[in-house]
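First, the structure itself, so that you have it in front of you.
Every protein chain but one is kept in place in this view of the complex.
Order of writing sets the labels: A, B and C. Residues in every chain begin at 1.
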Amino acid sequence: MPYTDPNIGEMNEDLFDLRMSEDARPLFEHVKRFIEETVEPMYAEFSALGKDKSDIWSYAPGQLDVLEKAKDKAKAEGLWNFFLPDAETGEGLKNLDYAYIAAELGKNPLASETMNCSAPDTGNMEVLERVGTAEQKERWLKPLLAGEIRSAFAMTEPGIPSSDAKNVSTEAKLDGDDWVINGEKFYISGAGDPRCKIMITMVKTSPDAPAHKQQSQILVPIDTPGVKILDGMQVFGNYDAPHGHMHIVFDNVRVPKENILLGEGRGFEISQLRLGPGRIHHCMRSLGAAEKALELMVIRGMGRQAFGRDLIKLGGNLEKVSRARIEIEAMRMMVLKAAKAMDVLGNAEARVWISMVKAMVPERVCKIIDEAIQIHGATGVSQWTPLAQMYTSQRTLRLADGPDEVHHMVVGRAETRKYTGDEEDPAMAAVWRK
Amino acid sequence: MPYTDPNIGEMNEDLFDLRMSEDARPLFEHVKRFIEETVEPMYAEFSALGKDKSDIWSYAPGQLDVLEKAKDKAKAEGLWNFFLPDAETGEGLKNLDYAYIAAELGKNPLASETMNCSAPDTGNMEVLERVGTAEQKERWLKPLLAGEIRSAFAMTEPGIPSSDAKNVSTEAKLDGDDWVINGEKFYISGAGDPRCKIMITMVKTSPDAPAHKQQSQILVPIDTPGVKILDGMQVFGNYDAPHGHMHIVFDNVRVPKENILLGEGRGFEISQLRLGPGRIHHCMRSLGAAEKALELMVIRGMGRQAFGRDLIKLGGNLEKVSRARIEIEAMRMMVLKAAKAMDVLGNAEARVWISMVKAMVPERVCKIIDEAIQIHGATGVSQWTPLAQMYTSQRTLRLADGPDEVHHMVVGRAETRKYTGDEEDPAMAAVWRK
Amino acid sequence: MDFEYSPKTKDYIERVDAFMQAHVFPNVETYEAQHAEIGRWAVPPILEQLKEKAKSEGLWNLFLPPNAEHDTPEYQGAGLTNAEYAPLSELMGRVEWGSEVFNCSAPDTGNMEVLHRYGSEAQKAQYLRPLMAGEIRSAFLMTEPLVASSDATNIETSITRDGDEYVINGRKWWSSGVGDPRCKVAIVMGKTDPSAARHQQQSQILVPLDTPGVKILRMLPVFGYDDAPHGHAEVLLDNVRVPADNLILGEGRGFEIAQGRLGPGRIHHCMRTIGAAEMALEKMTRRLLSRLAFGKPVAEHSIWEQRLGEARTDLEMTRLLTLKAASMMDTVGNKGAKDEIAMIKVAAPRMALKILDDAIQAHGGGGVTSDFGLARAYASIRTLRLADGPDEVHLRAIARSEMKKYRENPNYPTHALAAE
Partner (left out) sequence: MDFEYSPKTKDYIERVDAFMQAHVFPNVETYEAQHAEIGRWAVPPILEQLKEKAKSEGLWNLFLPPNAEHDTPEYQGAGLTNAEYAPLSELMGRVEWGSEVFNCSAPDTGNMEVLHRYGSEAQKAQYLRPLMAGEIRSAFLMTEPLVASSDATNIETSITRDGDEYVINGRKWWSSGVGDPRCKVAIVMGKTDPSAARHQQQSQILVPLDTPGVKILRMLPVFGYDDAPHGHAEVLLDNVRVPADNLILGEGRGFEIAQGRLGPGRIHHCMRTIGAAEMALEKMTRRLLSRLAFGKPVAEHSIWEQRLGEARTDLEMTRLLTLKAASMMDTVGNKGAKDEIAMIKVAAPRMALKILDDAIQAHGGGGVTSDFGLARAYASIRTLRLADGPDEVHLRAIARSEMKKYRENPNYPTHALAAE
């Protein structure tokens, strides 16, 4: 694929209109209202029900009922699967518009799921929609679209640096009419949920092919014999259960030949489909976290005194607040611009923009949350504020979907390619998803 | 003045359309072409003529001729005074459009002046246009608009922290029909130019009035007896001659009563007029410098080897390139947004946005230039690259127009005012101009 | 100035390191396996075995410096000064529970120092003896959830005399160590006289944890970690009655006692932190060497060289300043060393967190999970930037010393102190 200049540093006019489109505004307003009126009270009830559950990997009685009720309501109001392009026209929400909506979805942990727009299902559904066979769609896409089951994407492996996706080593060998899969995966997000039924699994099928044609993606039902879920990976001590980030061994797992997606050696090709939008959504949600942290920082700074002065007037805190605000506004514009670039230039061409925000946002949001922790004293690391939890999840984002370093390589090399005209290494993009 | 929320952190839709307006595009293209075709060759000639001049505070023979020729051409082509709002309609270029144009003007040191759009004349002309009497306009605005003379703005004083403009201590006392002015100013930019004829001077006329009503602005012809230009202030060893940043003593300087602008005690009021646009223009020009530094960094990194590898692959340089690119794009969006905020909300309401970019841009551009210096080795601090010169001028911007700290106070306090509803201290804005 | 350790220190360094290599590192997995088996709030038996072993080798109570006034044959440490002990503290800090093996872990060290210096004979017999023997553990109840405790005059818990008893009421949190079943006693800071001068309102008193009215409300997580079995508790003191003899030193002397305890504790924490940073740097380096990405070892991606180089540099500088602070405590006392102690209190956790953050980054997904101990070390050291006064307070104190030179003496000679 010849590399085209992604317009960084250039004045591509279309990239400078970052307004939400008029068409999307009713949906945006509706989602906002729905979260306020339906999701928030549902979440309160859901949390109360789950308070004393003994098995963290389960839902407490009644929890799924209230969730399902809200999902039904969303479906009835037409707030359902709006992440997905129209099956016939191929048109869907613009990335820019979705970015605005994602910022709203980020305000409640169950908002996305209530409207069937939560990761990793969204990426999986997109992939199935675009490259699935009729049978695959019937069997898996349909219940996913209906919100009846959930799914996972099994990519990352513990033994290798998965940021270079060529390293994936779980192998799938054809044996008669079956693929036999052996290997070890970790950080398989969502695989802890009892409703998770299917995993799209990245495997090496063709070790002798050129480096970018060795990988394939295969559908593996989670109850297939040989799929052994060992444990959840803790993130700063939290399991994030029941969703979970699971550690899974594939021990002679057999699935029918037809479970392959698109075809042998086309794993990378499929990955291109799923990378852009998801990253942007994460980044928009990260901004929500940063806004929250800043708000907490200011309120704490104004409400607490030491040495006879408000905390906000001590410790250089006012400047820290200012720096946080400046970063947030700059990040917001960058995320919106990356979303717009995807709309205008397409996901592939926009990848440098996407890498820019991926390398920029979680690192800086971590910094803002850390300052907010600091002004809270010991309260900041405890469960009395959401800050510690927010920190760990943002810190993890600096590793998920490619560590910062890989994205800096993408951006840095785009800069050098302006002078060399070289092509890009396509492996530098496909990585594990949260 | 009751404080209104400046929409930071809010979704004011109008602020998200950062495209240049269609109306402005022909002017933008024309300016770009004019710089390329007329200013650049003129500047080369101008520089060659000045190479061996003995008095740095003068122009070498022929220098002003080539400059004037280019100015005449600009005037003939209609590229003249476009910074100024239409005298009758009050309408002028939008700040957003001007921001795009300023980025172009920043590419050549004489571009602004050739089109009579250079600081500090622009601010002075705006002020005269808006608050000057008919006589004042005839005597000073007319030749300024015609590009026949230049001007200065005398605000900063060595003895006091001028970031708090209430501190200005140069005093003007009415004595019969004259103001008698005594005091000391420094960093009076442009006063070194032999063509500089007039200074708008900030003085204290009314020490007994409330803090914000003590200051006035008075027109002082630079050849008035008692105006003693002591020396230019060096900036990292450079005089920036003949423009210069002069150190001036006012020793019983007498000017007619009528030279006051707007009226006694209205100095702050006038300052509000001049602060916003100028800061934005500086920031756009800073971006030009950052782009230049990044370009030099990449080219150097690719063209030089050590230890058998390109420099770009050593020392973490590729990541530094990436970080620079990300910062530049984020700064660009913030500057454009601040410009747009001035258009949509007005200068006063947009002041928090202006402070955000003023606190953000020069600091980060300094960092980028410093990285570029580093990859150049000793060449980076010498005259073989423009980097050292760029660094000093960007470093100075962190102090000019209010040091970073004051702008962070403005932004930080805006954040706290969201919760308190307090008013802002208007003194926190008016500072020295470059 | 001499940057070599004395032969005595070298000898101890060798012995402690050898003990760590031979007995502690190899048992980290044992500890974790036992802990998983016996439950969060129980103590893995291996720990007590290792303590016996360390005691038998004379590597015991190393933290307690010689004190001519208070040392007795019964109550004395191993005879090491703060400066001699500091590098040992670093070595122990390489494993989270390493210090405890040598009976050198917080908050017992501070409590033992306080009792050693200010305790009555009866208090010593009852609490100092078993603490020094490693038979019980202890807590220090200072921070309160409702006030900015970095300004200790804000502490609100009341200690009221009632006949032969004191009655204590208040709410404390971040009471570290309370989760341990062996934790038997706490030193509680509170106000005996709210009407006294600002620094004479506070007192410190010994409270056995089984006294009626001591209610452990819950254990606080740090990020996701409960730090079991040590733990950080929120404790309600609800009409807790203890004998009047439990008061330490006397009414209104709480600040005096507190000031004595802070210095050494901070040095210990800083040195342990440096040990943790060394571990992180080692893990990072090994990891970078062992993994390939884009065709070469990650270690050769040049950004990582820069990070490693900066990590080593920052680590060495921080260690030296910490050792200097320890040495100053020995030579000019806690008060003379107060600026240096403030400096390391800020510098050491910042340095370690930067290195840990890079190490986490180098480990990818493994970094944030429990596999390499990095996320956990991050969480625990992050807390140090808040405990014992946040960075901001210490930087302020240093700044004020700086200003004092010129404020009180405008003719202060140019840098008379520059090279002292």
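Criterion: a residue touches a chain if its C-beta (ideal position, glycine included) is under 8 Å from a C-beta of that chain, and two chains touch if they have at least 3 such contacts.
All of these numbers come straight from a predicted model, not from anything done at the bench.
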- Message: If I consider the whole complex, including the chain that's not displayed, which of B:Leu273, B:Ile299 or B:Val381 touches that chain?
- Response: B:Val381
- Residue among C:Leu206, C:Ala293 or C:Ala397 that touches the chain left out of view: C:Ala397
- Residue numbers in chain A that touch the chain omitted from display: 313-319
- Task: Spell out, residue by residue, where the missing chain touches chain C.
- Result: 1-6, 9, 13, 17, 21, 25, 83, 87-88, 90-91, 94, 275, 278-279, 281-282, 285-286, 288-289, 299, 302, 304-313, 316-318, 320-321, 323-324, 327-328, 331, 339-340, 342-343, 346-347, 392, 394-403, 405-407, 413-416, 418-420
- Task: State which residues belonging to chain B touch the missing partner chain.
- Result: 156, 158, 160-164, 167, 186-187, 233-238, 245, 304-307, 311, 314-317, 373-374, 377-383, 388-389, 391-392, 395-396, 398-400, 403-405, 408-409, 425, 427-428, 432
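Operating definition for what follows: only the chains that are shown with their structure count from here on.
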- Task: Please find which chain has its CA centre nearest to the centre of all protein CA atoms in view.
- Result: A
- Note on the structure: Chain centres from averaged Cα atoms put chain A and chain C apart, in whole Å, by 39
- For chain A, residues that touch 2 or more chains besides their own: 405, 408-409
- Query: By residue number and range, which residues of chain C touch two or more other chains?
  - Reply: 303
